[in-house]
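Missing here is one protein chain; the remaining ones are kept as they sit in the complex.
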Amino acid sequence: MSHRPIITLTTDFGINDHFVGAMKGVILGIAPEAEIIDITHAVQAFDVLDGALAISQAYSYFPNGTVHVVVVDPGVGSERRPILAASDGYYFVAPDNGVLSLVYAREERVHVRHITADHYFRQPVSQTFHARDVFAPVAAYLAKLVDSHKFGEEVDDYVKFAAPKPKTAGENRMRGVVLKVDRFGNLITNITPADIPALFAEKPSFKIVIGNREITQIRSAYAEGAQGEVFGILGSMGYLEIAANRGAAAQITGAGKGSEVSVLLGEAAAAGKGA
Amino acid sequence: MSHRPIITLTTDFGINDHFVGAMKGVILGIAPEAEIIDITHAVQAFDVLDGALAISQAYSYFPNGTVHVVVVDPGVGSERRPILAASDGYYFVAPDNGVLSLVYAREERVHVRHITADHYFRQPVSQTFHARDVFAPVAAYLAKLVDSHKFGEEVDDYVKFAAPKPKTAGENRMRGVVLKVDRFGNLITNITPADIPALFAEKPSFKIVIGNREITQIRSAYAEGAQGEVFGILGSMGYLEIAANRGAAAQITGAGKGSEVSVLLGEAAAAGKGA
Partner (left out) sequence: MSHRPIITLTTDFGINDHFVGAMKGVILGIAPEAEIIDITHAVQAFDVLDGALAISQAYSYFPNGTVHVVVVDPGVGSERRPILAASDGYYFVAPDNGVLSLVYAREERVHVRHITADHYFRQPVSQTFHARDVFAPVAAYLAKLVDSHKFGEEVDDYVKFAAPKPKTAGENRMRGVVLKVDRFGNLITNITPADIPALFAEKPSFKIVIGNREITQIRSAYAEGAQGEVFGILGSMGYLEIAANRGAAAQITGAGKGSEVSVLLGEAAAAGKGA
């Protein structure tokens, strides 16, 4: 079969304007055989962590060789660098503002290059739309198998932040945060089974406090809860989610992105001091 | 020309999260030559009838051999079965909760299989994201021309519901319901020409009562009405729609999804008793 490269797009551009269409046109002008897949364009505007979450949750499902373009770029036109990151399986093209941080955290080996080879750019380069003039064409040339080292020198001082981690807050007590609310109103926390193995044990003694609710059930499927019941569940993203069967946990609990979530185990749970 | 299979997606996942992107990645990992087309991801959350309507309105426009994936799946992770339905022209991959009911109603012959061949699944299978781990890979293998009988045994007790039908309510009087409101505010009712042929006759004597309005015009194009006028029209979905020229009938009438619509013919219309 002929080479049919895949390029994915993850941005905060929304889909109401022409921005994404222009990017796709530029890509197809350079690499007409490319298959362009939208991951999402609904990253919260200017929210680099939200973009980092989105790409980290989707990139690894794509075939080896896929080029992932990630543009959440409040610093467009400033000194922030455009970068090309290559892992063992994937290429990432993005601004150097940390939006790839959660990719760096999951990949064993990543080589990051500062993209400086401006003969691959669309000219003239707009100061306000590098997605169209820098990131899209670089991704298209990568899809055409141009060697990554041709785009610029390797750097090791690229921007990388740690995702917010849950913190222990006294004995048998841990505090986390809601990373995002999904389409169904599920509250995705930053707590993983590795953080609190006991929470996902056979018959845990625990309490989760979030918003105006205290939660005492862990379920393994959304449909296991009674309708409207709020419970904890290990979601497909690998995090503890607060969910409700056919209901929006965000609405029921009054919690949202950034809300605090506390998990109390054993005696701390029995003592009942929520926050 | 080489085989280029088409896979369509109809879900209630929205497009703000990574869910759809992950599904597409899984599909392309198995069937890199597949063309993936979004029908819609805006089915009302958990609303199986809304999903049934969406796929029933779009599937038949695609070429023979298309694989349609339909995921509105409040029972994910429970005992509900994943199924594969094959009609003369199409494959459908979906949870067995009735979301294919309107397809069954339109297709002469459908063979439904309970998908049990878990070596086609992505492992480990998440209890909360079968779209990624079950439906997407099965669709991809179908697109690669794996025989449908390899996915599981045929069943005949699959879930099937009837769409709500309009009811006669006394002589020359029929009551229907608004199935959905489209992007333009048109109210799509469940009334077809077969239900009330007289309504679409040359010069019908009728009255339609919906929301706060009584409607006495049937038009054959949106632009035929005066601006803002509310009228009935046989829409492209095959149902009676309540519409307004360059206006949103839903807003004007105060009616919406689930609202009652009454059609009065002849003397009943003249007598003027709306509801």
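In this document, chain identifiers A and B correspond to the written order of the chains, with residue numbering beginning at 1 in each.
Methods note: a contact is a pair of C-beta atoms (placed from the backbone, for glycine too) under 8 Å apart; a residue touches a chain by one contact, two chains touch by 3 or more.
Just so it is clear, the model here is predicted, and its values are computed rather than measured.
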Full-complex contact with the absent chain, from A:Ile15, A:Ala226 or A:Ala270: A:Ile15
Of B:Asp118, B:Asp182 or B:Glu260, the residue in touch with the unshown chain: B:Asp182
Selected residue (touches chain absent from view) among B:Glu171, B:Glu224 or B:Glu267: B:Glu224
Hidden partner chain, residues of chain A it touches: 2, 12-22, 24-26, 28-29, 32-33, 36, 45-46, 74-78, 80, 126-129, 132
Residues belonging to chain B that touch the chain removed from view: 1, 4, 6, 8, 10, 15, 35, 37-42, 54, 57-63, 66, 182-184, 220-224, 233, 235-236, 241, 245-246
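The rule we apply is simple: only the chains that are shown with their structure count from here on.
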Mean-CA-position distance for chain B and chain A (Å): 31
